[in-house]
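The complex appears here without one of its protein chains, the remainder shown in place.
In order of appearance the chains are A and B, and numbering begins at 1 in each one.
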Amino acid sequence: MLETRNLDKSFGAVHVTRDVSLKLERGERRVILGPNGAGKTTLFNQLVGELTPDSGSVHLAGEDVTALPVAKRARRGLSRSYQKNTLFDGLTVEENLGLAAAVHTGNATQLWSDSLAKPEVREIVEEVAEQVNLMPFIHAKVSEISYGVRRQLEVGVALATRPLVLLMDEPTSGVGPEMSKGFHDLLNNLPRDLTMLIIEHDMDLAFDVADTITVLNYGEVVFDGLPEEARGSSLLKEIYLGSWEDA
Amino acid sequence: MAHDLGFWTLQALNALQLSMLLFLLSIGLTVIFGLMHFVNLAHGSLYALGAYFAASLAAVGGYWMGFFLAPVAVAGVGILLYSGLIKRMRKSGPMSQVLVTFGLIFVLLDLTRIFWGDLALAIDVPTLLGGRLTFLGVEYPTYRLFIIVLGLAIFGALAFVLSRTQIGAMIRAGVDNDAMAACLGINVERLFFIVFCVGCALAGLAGAVVAPLLSVTPDMGLQILIPTLIVIVIGGLGSLKGAIAGSLIYGFVQTFGAVLAPQLASVLIYALLAAVLVIKPEGLFPAKG
Partner (left out) sequence: MFRHNTLRYTALVLLAAGALFQAFTAEYFGLEILTEILILAMLVLALDIVAGFGGMVSLCHGALMGVGAYTYAILSTKAGIAPPVAMAGSIALTGAAAWIIGAIGSRSHGIYFIMATLAFGQMAYSYVFEAPIFGGDDGLGGISRLDLSLIGVDLNDSRSFALFCLAILGAVYGASVLILRSGLGRSLTGVMHNEQRMRALGLTVWRVKADVFGLSGMIAGLAGALAAQHIMYISPGLLSWTVSGEALVVVILGGLGTLVGPLIGAAAFVVLKHELSSVTTYWHLVVGVILIAVVMSRANGIFGWIEARWGSVFDRRLADATRKQEPEEALTDA
């Protein structure tokens, strides 16, 4: 469904993405782990098209999308939520979701009627609001809801384009442990055939949710496999905690 | 259209002179933007004020009095503007700052009319710089050569200051990241103030210098503002390199365009502007990115 081949990127002397090749099957839920600075968000930016790799390619549903700009990739089913809330402040939850749904259903540029009034848009808005537990806040403005609820909306907006592949960048960043548990339930609400690539720091959530795990360190893939294998691996401990020799 | 080498040299000198004039104006505007992140749209009005001050001072004490004191007077106006208006707007968003300086254009327009009247003023070229010189095989007005030399000298001085002195380093740091620069102990507020006043002085100098060539009228400020804005948009905001590149491009396109394709001339530079906005909206040599 989503594949990268030999993705490589440097900023001057800093080699942020080293020959990264990933392959996700349809419906696969993969978590990307790695310490800060490992290049996870940079990888996302290249997948989505906000950053151009120096070499390598990105494939979506079998099609080479490396040359396509952000908007075109999004319309082909690639969606992304951000580590930092990137919402439409000043609008309501409903309007935020509605904007995404409108683009997906082709109502975003027509002049004849309100996109939010269209049944196909309303349907998506209500469905996504249910999926991410936003129904109680549906008419609230972004400024009126708490940070945790905004994180839910952040994912909701990405979902409202009914994507084939969803990239989530640290969805639980900045939320407390109770919220994290809530995210586990949220992810379980999502359609099983939705392919997901999630950057996470919350280990419990990661191992709970993932079908597969990829570990990134200094821009390169150092581990790619099942959660059980990663859990037992001393490699992970070493990357995150450092080995005894360094102490 | 067969012209001899002399003709082209003449045009090149004209282009260079226009470029230098625009450089004096754009460098102040662009570094102010690079440092303080707003465009002082009233910059053209300060240039007009420089011309007016020069005209009045020249009537009293000759050209050179205007040349040296007009920039100082305009810098003084700059100090008033900064402490009275701009400093207060520092906390507001860039749009508010732009709107306020746009309002200033209107205000300064009428203020020059109030103090100096509606009729055009004139200054004579100083006798020292009168007449023509033979330069590169052509006879060229000495005064225009003076403008070219002045512009190049100031470019050289600014390049030196920015790359070799500590204050230059502080300015470049501030342009790069003013919050960080402040954390490093650089008095960013004072830096802004100095840069702003120097920028105003340069605008005033440009006005004083151009006064003998054009007539001094209330709308000369807006006449030069648009070319100056085009220069910094094409050249890129915030850098010396951008200012000189943009000025040279504008000067040469405009001058040679008028000679080679007079029908297209006025549209040519706007077409270039449009191309830059579409292809490289941040300009050719922006300070950042």
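Following the convention adopted for this analysis, a residue touches a chain if its C-beta (ideal position, glycine included) is under 8 Å from a C-beta of that chain, and two chains touch if they have at least 3 such contacts.
Quantities reported herein were computed from a predicted structural model and do not represent experimental measurements.
Although it is left out of the displayed model, the omitted chain contacts the following shown chains in the full complex: A, B.
For the chain missing from the display, the contacting residue among A:L43, A:A74 or A:M168 is A:A74, taking the whole complex into account. From the set A:T66, A:T161 or A:T195, the residue in touch with the chain omitted from the display is A:T161, counting the whole complex.
Across A:A100, A:V165, A:V215 or A:A230, the single residue that touches the chain missing here is A:A100.
Screening B:F38, B:W116 or B:F192 against the full complex identifies B:F38 as the residue touching the chain left out.
Touching residues on subunit B toward the chain that is not drawn are 33, 38-39, 85, 88-89, 92, 94-96, 98-100, 102-111, 113-114, 222, 226, 229-230, 233, 266-267, 270, 273-274, 277-278, 281.
Mapped onto subunit A, the footprint of the missing chain covers residues 48, 50, 70-72, 74-75, 79-80, 86-91, 95, 98-100, 102-104, 107-116, 118, 133-137, 139-140, 146, 148-149, 152, 157, 161, 178-179, 181-182, 185.
The working rule: only the chains that are shown with their structure count from here on.
Mean C-alpha positions place subunit A and subunit B at a centre distance of 48 Å.
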